[in-house]
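A protein chain is absent from this complex, but the other protein chains hold their places.
Right after this comes subunit A.
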């Protein structure tokens, strides 16, 4: 296991939050979030990494989890807007397209949408590895037999793993469960 420079701050309820954990929790979500602003979604990774580099020096100034998260969303948005301004000049994008993306209301809506997706994605992430893989493949629309072939396991063990996913997620996300159930058994 590789070790990185890390530091820890104290947030609400005297809980500690490490830079590393925050990175793991937020990185994918911020990249997806950046994609909501950019023309070329893949450019987002660079920008988000830059945001995290800047956060390193400021990290100790925060004492609340939501405040750090808000900072990350805000900083990612700023970086993206900077980027599309360049693009606008370069590729002559329709200015009304840019204007819509630049608005505050667009931004806030994207924050809520991404956060909801992130919370659910992270709870799926906490499932046992094999379980997680199977659920993810189901989400991509693969059938049991296809998943079994893909992972080199039997259809029966795909079913068993799905049952474990079912149980674990049920205690975590009760009502969404109907929805997840739908994908697990389709």
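Heads up, the rule we're going with is that contacts are C-beta pairs under 8 Å (C-beta built on N, C-alpha and C of every residue); 3 or more make two chains touch, one makes a residue touch a chain; residues count from 1.
Keep in mind that, in the parts below, contacts and distances are computed from a predicted model.
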Answering from "FecR family protein", "Formate dehydrogenase iron-sulfur subunit", "Acetyl-CoA--acetoacetyl-CoA transferase subunit alpha" or "Sulfonate ABC transporter": the UniProt protein name of the missing subunit is "FecR family protein"
Listed in rising order, the subunit A residues that touch the chain left out are 2, 4-5, 20, 23-24, 27-29, 31-32, 39-40, 42, 45, 47-50, 52-53, 56-57, 66-67, 69-71, 73-74, 79, 82-83, 86, 104-105, 108-109, 111-121, 124-125, 136, 139-140, 172-176, 179, 183
